[in-house]
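Apart from one protein chain that is not included, each protein chain of the complex appears where it belongs.
Moving on, here comes chain A:
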Amino acid sequence: MSHEAVRVDPDMEYLTPGVVDLEQMFWTGLGATYTHCNQVWPNLYIGDKKTALEKPGLVEMGVTHIINAAEGTWNNVSTEMIHSLFLVNPSGDIFLEKHWKSVVSRSVCDYFLEAREKALDPEDVPPVISTPHHYLISIYRDKLFFLSVIQTEVPPLFVIEFLHRVAEMIQDYFGECSETVIKDNVVMVYELLEEMLDNGFPLATESNVLKEMIRPPTILRSVVNTLTGSSNVGDKLPTGQLSTIPWRRAGVKYTNNEAYFDVVEEIDAILDRTGTTVFAEIQGVVEACVKLSGMPDLTLSFMNPRLLDDVSFHPCVRYKRWESERVLSFIPPDGNFTLMTYHVNAQNLVAIPVYVKHSINFFESGSGGRLDLTVGPKQTMGKTVEGVLVTVHMPKTVLSVSLNATQGSYTYDNATKVLVWDIGKLNPQKLPNLRGSLSLQTGAPKPEENPSLNIDLKIQQLAISGLKVNRLDMFGEKYKPFKGVKYITKAGKFQVRM
């Protein structure tokens, strides 16, 4: 390498600077202006991406080979939020891929699959994985992994929330979100993804809008489609996006106008060994199924809105009205949607509808143990507790169980060590009981820890918090809708420590 300045092209004014000059430039930052491409030695050019992409220009210069010396994300102008999406099944096969810009090789998923291997449980796979060139953000839902590839800074929740929205949309369209369903409707799923994201940025994620662009399959339509050979792409262009209410499509028509609201409350609780409540709270959700023609404007009010401590709303709810009057005022989307979720301010004074008497002992000798469970109703407000299901995660060393249930049936999965006891309805007169012996792996030490119970239950016609819907009014339309409200109490994350 020469220390002197060199004139590379005799016809050109340009002098390629010598080493000293270069060093000078390097330290002072002066003397160089940016050009896309410089000939730095006879027939050797240094150029940028623009030059490299411009094939005719390259031919003109006589370039035969390009070495890419650019590395890392900083050298790219990558401007999308979500670059690619892969759907991965539990066994690690990629069965759908969608790229919103350039194609990212599926080998990028190897990092994810590696993490998947390491994790004992699919839930334990870290949602965010950093790889040398990309970031992988994934969710695990309905036994599928939705894996997105990110190149630049983006709020992780933004991506996670979007991926869940994708899963919900598939669920909404096809009734379930599973590998088979997605494979069967691969074209439609692909089109949905195309509509939901433009250049990596969410475009149409409202079900009402999407359904106008791409019609969901129905039995009737699929029959018609096979006969006529048409698909489910909307033959009309949507108008919803253009209205001021993006979540509701225009021109809704029903012969029976109905609006149903389900108030579903879930009890989250942790009870300790003695049955004392360690922690309990009530989380509620108002699910709506609104089938009303035109543009109805609904107002839903509660008898006792003060119970609600924290709320979150569907975007259709007018927040100001809630702030000032504690009523829900909204123009509903068409069909099913979650109107609001809430948290009840109960200061731990939550009525616990069931109690569990339990004992689990492992013999010192280390070959087995005994289990005795009894479930009974506690504060049920005079309603029947249904659908009681007790799940016990047994210690790893429990080989098999031999139990006797006075009501319902039990199963024990030896692989996951999960004991499930399906009781059904609780009869206060005759409490269900499950007892019997456990056998442990031979030679294994006595398990130190006791398992915990998870309980599922359902109480119809009761909102455990006492929340009551006062009335539902409709404005904006003339007809009289049929209205209905239903209350259900369920167990949420209801856990008893043994």
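Here is the rule we use: a contact is a pair of C-beta atoms (placed from the backbone, for glycine too) under 8 Å apart; a residue touches a chain by one contact, two chains touch by 3 or more; residues count from 1.
One rule holds for everything that comes next: contacts and distances are computed from a predicted model.
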| item | value |
| --- | --- |
| Omitted chain, identified by the protein name its UniProt record gives, among "CASP-like protein", "AP-3 complex subunit beta", "NADH-ubiquinone oxidoreductase chain 5" or "DDB1- and CUL4-associated factor 13" | "AP-3 complex subunit beta" |
| Residue among A:K357, A:K378 or A:K396 touching the omitted chain | A:K396 |
| Listed residues A:L203, A:M303 or A:M381, member touching the removed chain | A:L203 |
| Selected from A:D310, A:E325, A:D413 or A:D473 as touching the chain missing from the view | A:D310 |
| Hidden partner chain, residues of chain A it touches | 50, 53-54, 72-74, 76-80, 94-99, 101-103, 106, 120-121, 123-124, 126-128, 130, 135, 138-141, 150-158, 160-162, 164, 186-187, 189-191, 194, 198-199, 201-203, 205, 228-231, 233, 235-238, 241-242, 246, 268, 270, 272, 278-279, 281, 283, 309-315, 319-320, 323, 338, 341, 343, 348, 393, 395-396, 445-446, 448-452, 454, 492-493, 495, 497 |
